[in-house]
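Up next, subunit A:
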Amino acid sequence: MVKRLGALLLLLAIGGIFTSLLVGYVPDTELNDTARYYAYHTAADIGSANIVTAIVITYRGLDTLGEVTVLFLAAAILGLVLARGRRQAQARRALTPVGELLTTGSRVLVPLIMLLGVYVFINGHLTPGGGFQGGAVIASGVLLLLLAGPRKPFAHSLIAAVESLAGVFYVVIGLMGLVLAGGFLDSRVLPLGVLGALFSAGTIPIIYTLIGLKVGAEFSVMLSDLAETEELG
Partner candidate 1 sequence: MQFDWMKIPYALLTLFIVVNFGMILTALVAKIAARVGRRRGIRIWQNYADLFKNYGLRSSITHGAMFYLGPVFRLTGGIGLLLFVPTIYGSYVFSNLSFAGDLILALYFIFFGTLGMALGAAESGHPHAAIGVSRGLSQVTTAELPLALAVFSVALQYHTLSVTAIVAAQQGGIEHWTLFTNPFAVAAAMLAFLGSMMRPPFDVVSAPQEIPIGPPTEYHSSYLAMMQTNRAIFPIAKIVVYMNLFFGGAASWPVFCLKVFLIYMVSVFIGVVFPRFRVEQSIRWFLIWALPLGVLAIVLV
Partner candidate 2 sequence: MIHLAMATGFLLILIGFYGAVSNRNILRMIVAFTIADSGVNLVIVAIGYMPGRTAPILDATVKAGYAAARIIDPVPQALVLTAIVIGVGVTALMLAYAYKLYEKKRSLDIAKFTELRG
Partner candidate 3 sequence: MKEELLKRTVKGPDGVEFEVEPLRDYYCEAAPTVMPGAYIKIVEDLFNWARAESLWILGFGTGCGAIEMRPLMTPRFDAYRYGIQWRPTPRQANLLVISGYLSVKTLKRAIRAYEQMQNPKYVVGLGSCTINGGMYWDSYNTIKRLDQYLPVDLYITGCMPRPEALLAGFDDLKNLIRAGQAEGANQYAENFDWYKANQKQVIHDWDMPDYNW
């Protein structure tokens, strides 16, 4: 009780800090220097219609590489953690059978979901969306598969290969930027093309594709890893 009261008081104080942040916040009326640079230069320099994508993949590409690595790490650690548990796998307990609805629905929906995912990451430089979103969409398809067929053998090695290769290529493209263009992760290794076209914005679509594959693979691995813990419960 005392602990909760203390927590409340502390959070009240933190809330005070937040309040003063809130009160002190005045929305910008003009874009600040950085944003203005992006607004002015993205089209010409990067050739990406989606400015956010340009920032994510190119200007702040290192962040994104980190981001991908975060997911990679999470997946790897998840694998580590759960792998240690899996060794003492116990007798499988009988699961309630999966319903007809789910099985059929998944058969219909999964290809569509996959397709949507691919669309989202390939068009990342043109429309809202991108590799992460696309990857997540793909993973949701995998989730559906998992739900529909919990006992189905899962192609771990394939997914792992996809994940690894995507990651390696991403790094290689980044290095190509360092060698061939203006710097690490510079997307202008390939020609910029026409603003708004599918094949434009240099390597951005490729990177987003790789990210999409990688994120999708990673999420899938995570999901399957977590799903396998069910057997313990």
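Everything that follows uses one rule, which is that contacts are C-beta pairs under 8 Å (C-beta built on N, C-alpha and C of every residue); 3 or more make two chains touch, one makes a residue touch a chain; residues count from 1.
Keep in mind how these were chosen: all candidates are chains of the complex that A comes from, given by their letters.
Worth saying up front: this structure is predicted, and the values here are computed from it rather than measured.
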{"item": "For subunit A, as assembled in this complex, the candidate in touch from 1, 2 or 3", "value": "2"}
{"item": "Candidate 2-touching residues of subunit A, taken from the complex the two chains share", "value": "3-4, 7-8, 11, 14-15, 18-19, 21-22, 25, 27-29, 31-32, 34-36, 38-40, 42-44, 49-52, 55-56, 60, 63-64, 66-67, 70-71, 73-75, 77-78, 81-82, 84-85, 126-128, 130, 132, 195-196, 222, 225-226, 229, 232"}
